[in-house]
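Left out: one protein chain. Kept in place: all the others.
The chains carry the letters A, B and C, assigned in the order they are written, with residues numbered from 1 in each.
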């Protein structure tokens, strides 16, 4: 049994990590740090954990924690991990950061989009962008993994085969994202007050959402040249789920079947990618309900011959493949375990 | 008092029409036709109407109805109005059809998208597309108004100023639509069963939704040349509301303020268009909650300088500006009344 | 036109009052006071009001306001009105308080349940409990009306005929209440954060909710002797609506029809009470959806012969009949107008 810690244990991502850890089988939860609730029992903050753990939340500093565990999951707002994850800590234990501080290799871009001076640029180089479907080999040897953002995970996975196959016009990509409310976290805000977001839909941070440069960074790697996208996130009145609707102009004449084959080939061996076949099934495109509670990314597509566009649609559970589940997946890879360990949950429906 | 009838009175659109008629002030509801519930009291089918009307639903044929009223609202699935609205009927009374049968002037296009042979092509020429903001003058003299589709209303209003001002690349337009579930009507279907659509989001009819040619027809009129768009509708777990997120590439260098001025100028005198100013307010973009229960179309926009795109966002209540409210607005124009008569409801929040 | 003011204008009840005032016809909104948003335009805080009013929110003291208007609606948390509504103010203008400070004639009970020393006991005697169905005559001459609580309104109306007719055991009454989330107001709290209350139901303040003594006070008046009840409120994941399920043991042998006649007779002339008939309709019991957006209280009942209990069920829109609408109704009575002025909205469905 490896010992792990969760720092930021009482946010939605933190507690979801703990849920997955408790059911994992190969790791034990050694420490759960919460600055706001230190001293309380976890099950007092989240009664869902009653009968599973008697753990008392700690308010320890990450340095103390690092000495006692094999891996730390950081689930904190951006800016904090940047300061606290040092070389000294990485010498003691591995770190998977679920925040944004180590995702952008170009720290200037980070500082621009996050309006925050990065205090720890040197260490960013060491970080591996933790999207296993693209970076599996690098993750194996990483000491510091930057776990991707939720929108970024779904957008990159939905578009990557098109870029690898070089079949689309790189200037044409539009990503229209829709997210459940849990992506905004547990901190109180007017916009996530029940009566302000239920029974309504809105676009937000149009053209300025911070997952944009992250998506562009990874798509550019796949394309082999710089890619700029238009990305608009929307808030949907539901707990969990991200749906990405992407639009790209084909640069050559390809049928839907040919595009579909590109995807099949790209994701042939991926345990967590499920393609919606163009033939047969009642369900032609992914819906967030079919992945809820699981680590899957479901993908479907069509070719709109009238406009020469391929419309690819992806769906994930934002707290699992978009956060805690992907972090577990990264941990499994780092520790040399089967990548799906502890992540075999069948999606729960209806839920 | 003018006398009106609603045919298809027990669908969501029909009953919403009746709600607005009962509060209108200048019209009385003479007849409400429902094939499925003829003989029942309206308030037995919808207890919301108790204390407002004792009306018994009728199963009369539209010809009988036409002889007794000044105007008929048709709120039926496509295909039925096409057959039943004849010249003879139009000689007796005005008709506003809330279905799709008279919206497309090109009946070939109709037959292609609706996979249904139009039985009454001659009369289509007489129909006026009932979007008052574009066709007010023609509506005044119309005997037959084709009330626009819900997605179409919001999409056309959100994009029209850009086309009129000729500032965008006509091949670049993408319309990503999101709708509440009431748009699917009261007929039972697995996809609108509570447990199948709540807490989930999906794209549907990707590249093949029937509002596409309707949007293209009207945008082409505004542009003065043929426009093709990519349109993807999505189902959102809420009762009411349509949000349109549109993406277009600017064909010249224009600032957000300049674009905004184009909209202000285009909609200067429109009673039902509200623009979200780029400065000041807490709310930068429309949200469906702010129009719920009203006939407004709220519009906001931004220019994404990185990609030369203008992203314009529009919001309506699909059952009001997207259906019954717009029909009332058309009736007001046809009868020479103030266009806002009976449509002055302040949006209800939270609801 | 009478001039009115709303103090506490940016809470959910305050803005709902303003919505109703703007559509009322016989009153004009002179002043809207908000301590938190003074100086802002109302439509910047609630974009729903755009195009309806240019009003700037004021942070004036109630004394200044009183000199300029005919009536003040107070929509504040308990404790504030108790301090600020003085005889001096009542000499200048009428006051309808939508908070709890003047509802309980027994100020000891108030102090016990609200754990707050009442600073203005003398004035409580002057207050009239503003439930028009019971106190219409007294309201006519009142200068200070204590607008009932939302749960209290629905519970009292649902049970009153049974008490007036003296057909139930007074010790047997149980009131199981269910409320939408808007009842908790706009102040941020973990319990009304979307992800904490959506898709779940809970009981809260079991046996200690502050509407209990209010219900008991009014039921005791109707019964002619002291009544104690068990009251349990529940939070339901929806915006609006209160449903009351009440259980009482019959003290004599009465059929459902006989009980129903008691209700019909008690509410014969009430414009805002609708009874669900035991025969015929598809809908046997009230549901909150049928009253949403209106000032109605819908009531239905059954007699369970196995246990000699009458189960009476009532439904209201908590922000209308349970707050702002009832306040308008009270104002109408105080000003000698038709009680339904500005309150003729047909419930909006689906919404």
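Criterion: contacts are C-beta pairs under 8 Å (C-beta built on N, C-alpha and C of every residue); 3 or more make two chains touch, one makes a residue touch a chain.
A quick note: this is a predicted structure, and the numbers were derived from the prediction, not measured.
Shown chains touched by the hidden one, complex as a whole: A, B, C. For the chain missing from the display, the contacting residue among A:51, A:88, A:252 or A:268 is A:51, taking the whole complex into account. Interface note: of C:98, C:163, C:229 or C:333, the residue touching the hidden chain in the full complex is C:229. When the full complex is taken into account, the listed residue touching the unshown chain is C:238, out of C:238, C:297 or C:327.
Of the options C:84, C:160 or C:351, the residue whose C-beta touches the omitted chain is C:351. In the complete complex, the residue from C:78, C:289 or C:321 that touches the missing chain is C:289. Considering the full assembly, B:192 is the residue among B:86, B:164, B:192 or B:220 that touches the omitted chain.
Across the interface with the omitted chain, chain B contributes residues 12, 181-182, 186, 188-190, 192-199, 237-239.
In the full complex, chain A touches the hidden chain at residues 12, 15, 19, 22-23, 43-52, 182, 199, 239-240, 271, 274, 276, 280-283, 287, 289-294, 296, 298, 344-351.
Summarising the interface, chain C meets the missing chain with residues 171, 174, 176, 178, 180, 195-196, 198-204, 206-207, 228-230, 232, 234, 236-241, 243, 245, 247, 284-289, 292, 302-304, 306-307, 309, 311, 313, 350-351.
By definition in this document, only the chains that are shown with their structure count from here on.
Counting the residue numbers used at the interface between chain A and chain B, over half appear in both copies, so the two copies meet with largely the same residues. Look at where the CA atoms of chain A average out and do the same for chain C: the two points lie 46 Å apart. Distance from the chain A centre to the chain B centre is 38 Å, each centre being the mean of its Cα atoms. Annotation for chain A: residues touching 2 or more other chains are 195-196, 198-199, 237-239.
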